[in-house]
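Heads up, one of the protein chains got dropped from this complex, but the rest are sitting where they should.
Chain lettering (A and B) follows the sequence in which the chains are written, and residue indices restart at 1 in each chain.
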Amino acid sequence: MSNRRRFLLSCTALAGTALIAKSTFAQDDSQRTALLREVTGSAPVNVGRVTVDTPPLADNGHSVPVRVLVDSPMTTDSHVRRITLLAERNPRPVVASFMLGPHSGRAEIATRIRLADIQEVLALAQFSDGSWWMGGAKVVVTELACLEGG
Amino acid sequence: MLSRIQVPSAARRGEIIPIRIAIQHPMETGYRPDHFGRRIPKNVINSLVCRYNGLEVFRAEMGSGIAANPLLQFYVVAADSGEFVFAWEDDSGQRGSERAAITVSD
Partner (left out) sequence: MGIRCHAVALLFVLALGPGAIAADQAAPAPRSGIAFASADIRALQLDDFANPGMLWVARGGKLWSAATGRSNRSCVNCHGDAASSMKGVAARYPGVDAATSELLNLEGRINRCRKDQQAAEPLAYESEDLLALTAYVAHQSRGQPLQVSVDAVARPYFARGREIYYRRQGQMNLACTHCHEQNVGRKLLADTISEGHGNAYPIYRLEWQSAGSLHRRLRACYFGVRAEMPAAGSAELLDLELYLAWRASGLPVETPGVRR
């Protein structure tokens, strides 16, 4: 294969990869807004303070490890009341909610979830002052849960 | 329902201790077909509560997005010696429970 041909092919591949990367994670903003509203009511959602820890490439969408850690002193005056996990592209996007309090000591939960598609896993945390904060992590899934007969 | 819990048997007052629970349950999504192509009805553990000496210290409301044979990890501040009691229920009304004792020293 000539050098020129090789160069052209690699450019096309790169462009293709960029296109795919952009489209696979792209999510309709209005859908996300509607989903967040379902969880938080009309309360605004701030981005930050919430860390979502997942592998960037899941072994299998049937069981993806997720750890959520929220920056909070967990005192009576300032603590996380609730952490809600969302998977926008799942048939049921609200995955689970966990209720915590000052007795938790640490605003951290870990579990394993099902993912039905490549997506960003979101975690919403509600604080004792009523505010909502959000974090997320993108996960590529090759073997999909829920809708492929599993 | 078979389950296993991991609770430290001893802790110091004020120590933040990790608690884990694993339950054998298919967390049936309702999307799976059986061998005849019929949908297997949804049946997941939808709620789990952990009480520490009677006080609720953790609650999980779960859907079919939680993987089969659910594993949960959370944290609790060690306060007094006593008992952790876990209780959960699935969509079909089946219940499960587990308990573990803890000795807390000053």
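Methods note: contacts are C-beta pairs under 8 Å (C-beta built on N, C-alpha and C of every residue); 3 or more make two chains touch, one makes a residue touch a chain.
Predicted model, so just to flag it, every value in this text is computed and none were measured.
For the chain that does not appear, the touching partners among the shown chains are A, B.
For chain A, the list of residues touching the undisplayed chain reads 55, 57, 59-60, 62-63, 65, 142-144, 148, 150.
Touching the omitted chain from chain B are residues 2, 4, 6, 20, 22-24, 26, 67-69, 71.
As a convention for this text, only the chains that are shown with their structure count from here on.
Rounded to whole angstrom units, the spacing between the C-alpha centres of chain A and chain B is 23.
Of all residues in chain A, only 62-64, 85, 87, 90-106, 108-114, 145-147, 149-150 touch chain B in the complex they form. Considering their complex, residues 16-17, 29, 31-33, 52, 55-68, 70-77, 79 of chain B touch chain A.
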